[in-house]
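Here the complex is missing a single protein chain, while all its other protein chains stay put.
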Amino acid sequence: MRIEISGQTFQSDFVKKVAEISGESVLSCNQCGKCSAGCPMAFAMDWLPNQIIRLVQLGIEEDIAKSKTPWICASCLTCSVRCPRGVDLGRLMEAVRLLTLRRNIDYVAAAKIPPDALGEMPQIALVGGFRKHTA
Amino acid sequence: MENHVETPVTRKALVIGGGVAGIQAALDIADAGHEVFLVEKSPSIGGHMIQYSEVFPTLDCPQCILTPKMVEVGQHPKIKLLTYSEVAQVSGQMGHFTVRVKRKSPYVDWEKCTGCGECANVCPVEVYSEFERGIAKQKAIYKPFGQAVPAVFTVDKKGIAPCRAACPLQVNAQGYVALISQGRFTEALNLVREKTPFPGICGRICTHPCESQCLRGEMDMPLAINDLKRFVADQEKEPAADLTIASEREGKVAIIGAGPAGLMAAYELRKMGYQVTIFEALPAAGGMMRAGIPEYRLPRDILEKEVSLIQKMGVAIRFDTTIGEQVTLAALKDEFNTVFIAAGAHVSAKLGVEGEDLAGVKHGIDFLREVNLNGKSEVGERVVVVGGGNAAIDAARTAYRLGAKTVSIVYRRSREEMPAIPGEVIEAEGEGIKISYLTDPVRIVGENGRVRGIECLRTKLGPPDESGRRRSIPVEGSEFFLEADMIIPAIGQVPDVAFLGSEIRIGLKPGNRLEVDDTTLQTTADGIFAGGDVVTGPNTVIDALAAGRRAAISIDRYLRGESLTIDREDAGLPVSELKVDMAGISQQRRTDMPAVPPAQRTGNFREVALGLSEEEAIREAGRCLACPGCSECRSCEKVCEPKVIDHQMVERYEELEVGAIVLATGFELIPREAIAEFEPDPDILEGIQFERILCPGGSTAGVVMRPSDQKIPREVVFISCVGSRDPEHGVPYCSRVCCMYLVKMAMLHKHAVPDGQAYIFYMDVRSTGKGYEEFVQRAVEEDGVLYLRGRVSRVFRDGEKLKVCGVDTLSGKNVDISCDLVVLGLAMVSDPAGQELAQRLGIAIDEYGFITEVHPKLNPLETSVPGIYVAGTAQGPRDIPDSVAQASGAASKVLALFSTGEPVSGGVGPR
Partner (left out) sequence: MDLSYYPGCTLKTKAKGLEAPAVAAMAALGVNLVEISRWNCCGAVYSLADDDLAHHLAPVRNLIRVHEQGADKVSTLCSFCYNTLKRANQLVQRDEVKRRTLNDFMEEEKDYQGEVAVVHLLEVLRDDIGWDNISAKVKVPLQGLRVAPYYGCTLLRPQEIAIDRVERPAILHQLMEAIGAEVVDFPFSTECCGSFQIISNPDSVTQRAWDILSSALKRGAEALVLTCPLCYFNLGQRQAELKQKYIDFTGMPVFYFSQLLALALALDSRVCHLELNYADPLPLLEDKRLLV
């Protein structure tokens, strides 16, 4: 599938909001891919972390919105500490998630998790998981 | 800006840095007829280029193309080569610089060195090789590489090894350890004997201060230096010590006491040619080594063998002669020119508790003396020893051997404060001797005049006392009773000074110790010296030996009527601040001596420690880190035919007058630690290391082997941009040459290992030189080098393989490769020494230490200081052709200055 890009696509509101919420400069990324190479959750992602940044750089909102990647990210920050350009990818992923969550769309429903499993989990898992994945 | 000078410029140039840029600049200027000084910090010119295997894109061998230029430099009548030298100071200005150059000491007279290499053949010390970048080692006396110019040898000597400096006798521990590592046991023993005639004794009972200072202890365990000394002593079947006496001299010396201090003084004085007589109260020589130390620690044949050498030299020992009884001190003073008192400390200190005079109480040193001289003594069935020093442990272990059923030790402090040798304590425990710490005897309880037991108190530790050990404080109401039929108080010894008499007054210190001058050991009476335990109280054998030597030096000076204090020969060795890079060294266990099993130790006095085998000794000696480089064993001196090695050579300074300077100080690689996610591993190499492995003239003779196991690496991963283009961890700039040198090495690997596979992780391929892109294409198409577009996040060991976790952003896949070897394309950074020099010269450098040119486009050769020009990688990363072209450019700037005869002003823009 071909996409058309223009000044409008990569200067869209979406791109601006990601930059604003994350406080990161997406243009600093030179796509070396070190974030992806070291990402412990990459095996479960549909787009690699560096590709998510690339999609932001190009302003391709649809693919990002459909991607599982930001929801698989565990905010472990391995990418952030190894990024040669000092881009905190963890913050970018958070911004992408928040753009969905702030529209009151949850990624996970508490009701669907078996109560046994919930009861067993440490509080930090519950509080952390719901804070990252629900509005 | 006008710039007038009165005198014409000095038409001589200084080139700093002997890499390819410096070589080119020097040759160009010299060929134009001007004198050039070429200063290089390492012993040879050649720089990094001569380390490489082949150069891109022509695959020329640098040894073939650079060596002729190096030889030309060496032979050029207009070039004065100053290698192993550093520019210390530059003053003056364009046209008239005065340069102060430090000529480091190579400890070899280069004018006369023939470069034959006999010295390196015999040198036992192996050290890090800068040229081989750690891939192979070099000897401590070395020529950096085969084609080195000048072709001479240099000694790598950074100071005095801490083991040697720590020895009160200055025995060259590093030296003999190195010789042992080479299996050269006789030479090792001879080196020990230069400082002590008692290697077998010292090797057994020395408290080895050397080992406490051993730098190896910082990474695992100190070397077993003492066991190694014992090993070489034991190798000798017939003593072959050099007993030559210098010509006989006037002067008769009386020595009181044939212990370590007395024997050492006798040995030294007799060697100098004096007449020496020792007066010994006991029927045998050795002092505490005989009367105090049990035979299972120091076999008597060893003691006798080494002591008898002293007698063989002509020292008379009068046994069974107690001063004050058979002969008085005053009489000795009359008969002899000087007297050395080394009477030791042989009186047991008393506990001062009730019952100490009961039958069954025997004081430690009295007990030991009886056993050691007569071979036997009565022991009880249940023996309690009081004390925590070596005499206590010796007494307990001796009682065990004489058949006591139970032996225990009570000590009022804890194990940490115990002064006994820790190894001896462990052995004692192994023999079933129970040690009760924090236990203080209150009284000895008797029945019918015989010992029935001992009442003790528990103690706790308070603040440290004046000895630095923590004070023991009794715990109220904690009394308890230990049954025993023999009590051995062994809480210390004091000298017996009754023999001094009253005719000669000698000052005393508390504890019956003789007062002496610390440096000369002279007592308060003129011509009477004293040393050893009689001065210090109970102390180590090694300190007593050192005191004996110190006294001998004083006595010799006294007899010759010289100052006792000025320029003494026994001034300590300087302690050097030495650092060892432990990164590449793996932990290795210290080799322990085998020992007689505890069950076989009762009823006999067989030596417990059995000594190292030859194989063990060589292995243990191999653990030495050779921290100062050269050990000064002086093996090299012995084989050097032109006699050009001078271990005392010092650095010197030279002044040069020049009109212009070319800086070509080169580059270094960014330290690997900057990129910490790559585990330290012997098979993760920096580029230059792999160059050395690929090089046909390298240590592996061109066979490509990986360092960990010498296997041929089939799968090799090359990683670009390590530390470069990485402002967060390294440097932000592009290092320019890595793309090309990595692909070159990938190609060479494929040529050397035809069934191999090379992978290159890259971000962009920057192949901007002539023929470079074609070269890259050839590597891909002909040699199957696989390019993967992305960075690597980490590398770690996975069994025999290394696991590389990277990404190929073109396919959008994370890529893992299990490979045999990883080569890092580390960023070029400015050479730290060059950077420091530029700062000292006031030359502008950028934030990365590279020299800033006057104008980046139009004036790339001039530095901020007029008359000083820059060439090569000192200005920033670049490859060989660019460096050489720039060097010729810098040379032409110098020549322009020389031809006009007057300085031209620098400035921005073209002229």
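Order as written gives the chain letters A and B; numbering starts at 1 within each chain.
In this section, a contact is a pair of C-beta atoms (placed from the backbone, for glycine too) under 8 Å apart; a residue touches a chain by one contact, two chains touch by 3 or more.
None of these values were measured; they are calculated from a predicted model.
The missing chain, though absent from the view, touches A, B when the full complex is examined.
Considering A:76, A:105 or A:135, the position touching the chain not shown turns out to be A:76 (whole complex). Residue-level contact of chain A with the missing chain is found at 20-23, 40-41, 43-44, 71-72, 74-78, 80-81, 88, 90-91, 93-95, 98, 107-108, 113, 117, 120-133.
For chain B, the residues touching the chain absent from view are 676-677, 679, 794, 796-799, 803.
Please note the rule applied: only the chains that are shown with their structure count from here on.
Rounded to whole angstrom, the centroid-to-centroid distance between chain A and chain B, based on C-alpha atoms, equals 54 Å. The touching residues of chain A, when paired with chain B in their complex, are 30-39, 42-43, 47-48, 50-51, 78, 82-86.
Of all residues in chain B, only 677, 721, 725-730, 763, 789-794, 805-809, 812-815 touch chain A in the complex they form.
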